[in-house]
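The complex appears here without one of its protein chains, the remainder shown in place.
The block that comes next holds chain A.
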Amino acid sequence: MNSKRFSPTSSTIKSRFTRRFLRALLKINRQRTRTPSSPMEICQRYLKVKLAADVSMASAVGSRRAWSRAMLAKIRHGVRTGSMCSLTMMRKRKIYHRKKSTKEVGIVGNAKVLRKLVPGGEAMDTCSLLDETFHYIKCLSTQVKVMTRIADQICST
């Protein structure tokens, strides 16, 4: 079973994340309108789901980790400024994915790229960056597994 690979804290992170994310999904589902959705609504719902996933993950980890603190701060800041540029952000992210990886070699070059990927990575030294990366990857893969299971559950009904 997967739980053998993870430490006890990870399995409770998994259950905390599952509970929060499912609660958020219930809320989003209730907000559905009966009329057919416009593309704008579809996009907004996608963003709500994604935001719910990130918030649930970050709050399930709590303030124990620098990356979750940074992520929660960024989300709160985004909510306060009311970022309507979320559409452009989404497009930018897709374009970023299509670009080839940077030509920089060596530890420092790759660490710079890593800093941009891990939330709060800009303000860390290399050692804690690697530590946070390790934890971040574990939580991201937990997130993917839980979301896949939920999607399969909804699909099978």
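We take it that a residue touches a chain if its C-beta (ideal position, glycine included) is under 8 Å from a C-beta of that chain, and two chains touch if they have at least 3 such contacts; residues count from 1.
Please note the rule applied: contacts and distances are computed from a predicted model.
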Name under which UniProt lists the unshown chain, selected from "DNA-directed RNA polymerase III subunit RPC3", "WD repeat and HMG-box DNA-binding protein 1", "Proteasome subunit alpha type-3" or "BHLH domain-containing protein": "BHLH domain-containing protein"
Residue among A:R16, A:K74 or A:K138 that touches the chain left out of view: A:K138
Contact partner of the left-out chain, one of A:T12, A:N29 or A:S63: A:N29
Chain A residues that touch the omitted chain in the full complex: 18-19, 22-23, 25-26, 28-30, 32, 37, 42, 45-46, 48-50, 53, 93, 97, 101, 105-114, 117-118, 125-127, 130-131, 133-134, 136-138, 140-141, 143-144, 147-151, 153-157
